[in-house]
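Apart from one protein chain that is not included, each protein chain of the complex appears where it belongs.
Moving on to chain A:
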Amino acid sequence: MNGPERFEPYDDEGVGGARGDDGTRGDGRGSGSGHDSGSGPGAVPPRIPPPRSSVEDTGQPLPDPPPPVPGTPATTSAPAPLVLEHRVLKSLLGAWALSACSAEEAEAVEVHLGTCGPCAEEALRLRDAVALLHPAEPLDLDPMLRTRVLEGCLDRRPPRIPVPDWVAPYDAETARLDALLQDIGDSEWHAPVRLRWFDRDGLVSRKTTVAGVLAHLMMVDGLVALALGLDELPPMVEASGHGGDVGKARPGPAERTEAYWRASHRPPTRAVRGPWRDQTHTLVRTVAFEAGSASEASASVDYGDFELPLRDSMLDRAFECWVHAGDIAEAVDYPYEPPAPRHLHHMFDLAARLLPTTLAARRRAGLASPPRRLVAAGTPGRSLRLEVEGAGGGEWLIALDSPGAVASAEYEVAHVALDGVEFSRLAAGHIAPDEVVAGLDGDREAIRDVLFATASLSRM
């Protein structure tokens, strides 16, 4: 993610104490004519002991010893001391400090160090540097630290352009997913994932990979980018063979995802992370600038066969980000926690607000029982009390007869009580409505309709 920013891709000069004593860079080994070839005849005992081995100290398994290097003298014959020119000896200092040269070379270096002050000094320095190497420790940042740090900052200096409350869940969920992605290895990006959702009257699924899921999130987030008048990242590839669907205004989440998958010659890789993350940052930033303006208030996001106001759409994207982050975490066997309770609450609230419309749509499609009575818009009608328990929970009254009716405790005909995680799994299409563990009381038909409507909030 962060390339070298400070150092040029290795300059030839070296740094620190080892500069400038070797202007010439010969190609290949010289003929041994270096005039300061350090290994004197008397083979002074080395002042500097050989470097300690490295990996033993870390407790890692030792690899096999290196195969004999062709061209070096066999150990059986009397070891003829290797004579190397100064340039070569100096260039060996790094390999020597790392115990990464042949025994003969190491010996030649050590003999040389007894007579050459600058090289001895550098050798010490490099050997001390080896002690600073250690295996990278996997470091899991507490995902909640982000919120704490940012809130602390904003308390000390209030922002002029805040991130609105209704964007905070999306901001937090995308950051949590990104932190998870940072920790997973190359091969895990290709781990199989089954996307699951509820379609009309049953659970369906579609096979993809971790990278494929992220591409899916990116393509659906792209709908919000379009609504904000932003350039998409990447631009939507027109689906071929789309001619039959002329009546449809715009490709929805599934079409966009399928088109992306189809258009890639190879399965998506971890390379999708950058564009996905850039787009999430751009969305947060743009929405923060737009918040409260007239265009924000009227903006809506076109999902193909339905629309959501921008604010609800950002919540919807946060929810889907969490759900798919959970899919990814499961595929790579990582733990993944639910969102912060106040963010969860907003997500539950969105689901509860969407239920009457979804119920009406299912009714029109013949998938839900007909209304018991006609209710004039704005007047109270039969209602179901939805009680979501646990973190972020709350109570909502759902109007059953028509989206225009006012939900009313007076006309409560049923009560559904369930845990927040269970409700989320239902709304994500991860469990079937008739398998939900919930306390159910009252009108069976109303309960069934609401549970099925909750499941059909999900989509690919």
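Please note the rule applied: a contact is a pair of C-beta atoms (placed from the backbone, for glycine too) under 8 Å apart; a residue touches a chain by one contact, two chains touch by 3 or more; residues count from 1.
The working rule: contacts and distances are computed from a predicted model.
J.: Can you work out the missing subunit's protein name as recorded in UniProt? Choose among "Peptide/nickel transport system ATP-binding protein", "ECF RNA polymerase sigma factor SigK", "ABC transporter permease subunit" or "Ferritin-like domain-containing protein".
T.: "ECF RNA polymerase sigma factor SigK"
J.: Out of A:L203, A:A288 or A:V406, point to the residue that touches the absent chain in the complete complex.
T.: Missing-chain contact among the listed residues: A:A288.
J.: Could you tell me which of A:R148, A:R194, A:R250 or A:R342 touches the chain that is not displayed?
T.: Here the residue in touch with the unshown chain is A:R148.
J.: Of the residues in chain A, which ones touch the absent chain?
T.: 1-10, 14-18, 27-28, 54-55, 60, 62-63, 66, 69, 90-95, 97-102, 122, 125-126, 128-130, 132-133, 135, 139, 141-142, 145-146, 148-150, 152-154, 156-163, 171, 175, 178, 182, 273-274, 277-278, 281, 284-285, 288
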